[in-house]
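Single-structure report; data block below.
Coming up: chain A.
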Amino acid sequence: MRFSVENIEVNFPAPAGDLLPALGPISFEVADDQFVCLLGPSGCGKSTLIRVLAGLLPPSAGAAYCDGELIQHPLAGAAIMFQDTNLMPWRTVLDNIALPLEIAGMSRPERYRAVRKLLPQLNLENFELAYPAELSGGMAQRVSLGRVIVQQPRVWLLDEPFAALDALTREALSLELLRLRARSLQTIILVTHDINEAVLLADRVIVMSRRPGRLVADIPIDLPRPRLAEMIYQHEFLQLAKQIRGCIEDQRA
Partner candidate 1 sequence: MLTLRRFATIAALLLTSLVGAQADLTDERILLTFIPNVQFAPFYLGIQHDVFSDAGFDVALQHLQEPEVLDLVAVGQANYGIVSGEQVILARSRGRDVVYVFEWFQQYPVALVHASDLDLSDLAALRGLRIGIPGRFGASYSGLTTLLASAGLNETEIELNEIGFNAPEVFCLGAVDAAMVYSNNEPLQIRNLAAAGECGDLNDVAVLTVASQVDLVSNGLIVNRGQLDEAPAQVARMVGALRDALQIAIDNPAAAYLASLPYVDTLPGADTLVVALTDAAAQQQDFLADDPTRSEVAASRRALAEQLSEQFDGAALAQFHVLLNSIELWDADALGFSDLASWEAMRDTLALMNLLGGELGDLDSAFSNEFLAVSDE
Partner candidate 2 sequence: MQTTGKAKEFRAGRKRQLFLRRLSPLLTILLLLLLWQAVADRQIIPRILVPPPADVYAAFTTALADGVLAKHTMTTLGEMMYGLLFGVGVGLVLGYAIAKAPLLEYVLSPIIVAFQSTPIVAYAPLLIIWFGTGPSSKVVTTAVIVFFPALVNAIVGIRSVSPPLRDLMRSLNAGPWRTFRLLELPAALPVILAGLKTSATLAVIGAVVGEFVGSGSGLGVLVIMARSQYNTPLVVVTVLTMTVIALSLYGLVALVEWRLLDWQRRAAS
């Protein structure tokens, strides 16, 4: 699925009665099956942008299109991964991952079968009856990822999914994300404030300014795939990272 963002602006009502500009205006396009990272300082409106693309928040001005159609409602075929794990604490791992299928009206045995098929790839085989509170941060995030994958979405909208994790877990999960994605191609839009993560994962990095977030740079990442953890020490990788950092520092000055 491809996306087209045209002069989107989002303002929030401020306590005094006037409007607080939170995002934009910003315009860009995302091609079919592209992996795009939205990179920017915290508070720049990247999460807001994801919510607009997901159809959860109508923009104050401008319009977003998916495959040429105006986004007005949550998109069928798009799955969101939220900032923290956003799991239901009263549901087991199995039931949390199965939630989208349950809402879609799938019978219990059917959806459990579908989820159980997925658990080995997520390294969660022995935890299907555990509750979220009993899981480590990384495991909980894998459950959250499982809840996305089980929907077999054509678009993944990922809002800083690994922000709460330690660096090592985070890198491992990022690569796992790529591995899981490799089986079938999807359009992925991932929000992050981590330059290395963006370069390692994306086909393209869109750098955003501080609030209200505008487009600062649109940098293609033509590193070979599959991406590997060692790549971050390679020259090309470092060059790209440096270039992106430069864009961020330019607008900070």
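Selection rule, in plain terms: all candidates are chains of the complex that A comes from, given by their letters.
Just so we're on the same page, a residue touches a chain if its C-beta (ideal position, glycine included) is under 8 Å from a C-beta of that chain, and two chains touch if they have at least 3 such contacts; residues count from 1.
Predicted model only: the values in this text are computed from it and were never measured.
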Legend entry - Candidate from this complex that touches chain A, chosen among 1 or 2: 2
Inset, instruction - Provide the residue numbers of chain A that touch candidate 2 in the complex, in ascending order. - result: 51, 54-56, 73-74, 76, 78-80, 82-84, 86, 88-91, 99-100, 102-104, 131-134
